[in-house]
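This report concerns only the one structure given below.
Partial view: only certain chains, each at its native spot in the assembly.
Naming follows writing order (A and B), and every chain is counted from residue 1.
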Amino acid sequence: MKHLMNPLDFSVEELDKLFALARDIESNMPKYAHACEGKKLATCFYEPSTRTRLSFEAAMLNLGGSVLGFSDAASSSASKGESVADTIRIISCYADICAMRHPKEGAPMVAASVSGIPVINAGDGGHQHPTQTLTDLMTISTLKGRLNQLTIGLCGDLKFGRTVHSLINALVRYDNVRFIFISPDELRVPDYITEMLKEKNIPYEEVTQLEEIMPSLDILYMTRVQKERFFNEEDYVRLKDFYVLDKAKLSLAPSDMLVLHPLPRVNEISVDVDDDPRAVYFKQAQYGVYVRMALILTLLGISVND
Amino acid sequence: MKHLMNPLDFSVEELDKLFALARDIESNMPKYAHACEGKKLATCFYEPSTRTRLSFEAAMLNLGGSVLGFSDAASSSASKGESVADTIRIISCYADICAMRHPKEGAPMVAASVSGIPVINAGDGGHQHPTQTLTDLMTISTLKGRLNQLTIGLCGDLKFGRTVHSLINALVRYDNVRFIFISPDELRVPDYITEMLKEKNIPYEEVTQLEEIMPSLDILYMTRVQKERFFNEEDYVRLKDFYVLDKAKLSLAPSDMLVLHPLPRVNEISVDVDDDPRAVYFKQAQYGVYVRMALILTLLGISVND
């Protein structure tokens, strides 16, 4: 039985197959409309994450399956002291596959180790959020036509951003990828990442301003810069606008550059950018459904013939 | 694409069609059992309202569709600072139609303006609750056989009652309608409503006692009188029983008068009235499902042939 704990659990070849499946789903939805009939997805969310939960639920419903679960710990048996291991053993009696979100790192791994059904890590603390990374990769791969030969700018909070770290780790497996890290000093990408890049001879640059490097980017991956991450108010006020993508800054970008964002966005992307064809963050949310559909089919071992 | 924000969004002719469809649904449920197969309703409830949410969910399930969503703001992305506009854009990737409840007036309107799917206002603050009004109209129209030539008594809190104001605004479009407003002085219907009635030459009366006007009513629409609306305890104690419908008061009513109530009822209708054939508030809840089924079909542009 296969689980998904970490985006690296799938090889590059397996990912290629997964994205190809997701694209076939996008083009041929009716073909998959009954693929999971009689199957049940359990969404076990020990902390709320509406977007991720609804994306999984939409995916399963699109496949003709059904959904049960809980959306926060208060309404789960955890409040009665039950272990994650016991919960998943019981969930295995109720459902065919489980998407688990947990505030504690490693909790989905514990679940997977005793589960009778495939477990998908839907985010565990600051650790991993593999279906977000699959969504990011699928979006780039579909809209750029490749995952190699890319200059990728990552902008915002690169220190604490779980999705940023996962995406870097996933992209280094492709050829001729080059990173540009755009952040205030306080929020630079961690050393273990830059060391890994040096070791693998993968080129990267660290800059503090977005404008100057905009013309060289194929992808701009935006993230939120939270006020509370700064050491002092003064720095925050000085820096915050540097990391807001607006129409003026976007005008410096190549015409085929893509802007991604894991969402929710607060104010780090101005709404006047939303209608620009390069702004693909809402399309990204749509790809998140297709890739989760492909993932559910893959982990359940269901294949759909033409 | 059509949304439903306000009960007046539909013309009298469109409402006639909607109620005719709802009545056909009532008589021929199996005919509609697969009408929304493969379609998904998102219930986006930024504040809890179980009855309204479940009525929408029952409606969609009766049509063979499926449901996803959230039942309060705490488990939504709003808690992470996401705007309603962004949320509906993402929900548009997950579902085919959305019912939105929000504590802030106008929020569903903002959503509708950027949504990729039809949005139904399921109540926005003290502003509108159009599917309640459709339910009220459908109940009257079905059980009285008409929406014109009616004397309608509205009783209780006429000052703050959102459903009362909506119902009045909807009924003034029909011929020969006459209103009797029954409330304590503190809770009289707002001036802008009586002014509108004068302007349109629609007869109305304002009274403080229920008994005296009972014999003249075709419809009695009851609402709750909340203690906290009164200026002083004394007035509350003095007045509260005037607005409780019991067997004694109901005995003064014509035999074909109907008692409606938007529910939940607390104590403003005595339970000994429940079995009276004139008490149709539970039937009203049932009509609420049929009218929501008709609404979903209409907004999705789905028609079912015999």
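Structural remarks
In the analysis below, a contact is a pair of C-beta atoms (placed from the backbone, for glycine too) under 8 Å apart; a residue touches a chain by one contact, two chains touch by 3 or more.
Only a predicted model underlies this, so the values are computations on that prediction, with no experimental measurement involved.
Here 2 copies are displayed; the structure file describes the full homo-oligomeric complex as 3 copies.
Throughout what follows, only the chains that are shown with their structure count from here on.
Put simply, the C-alpha centre of chain A and that of chain B have 41 angstrom between them. Partner chain A is touched in their complex by these residues of chain B: 38, 40, 42, 66, 68-70, 74-77, 79-82, 85-86, 89-91, 93-95. By the touch rule above, chain A contacts chain B in their complex via residues 33, 48, 50-51, 54-55, 57-58, 61-62, 66-67, 71-72, 263-266, 271, 282, 285-286, 288-289.
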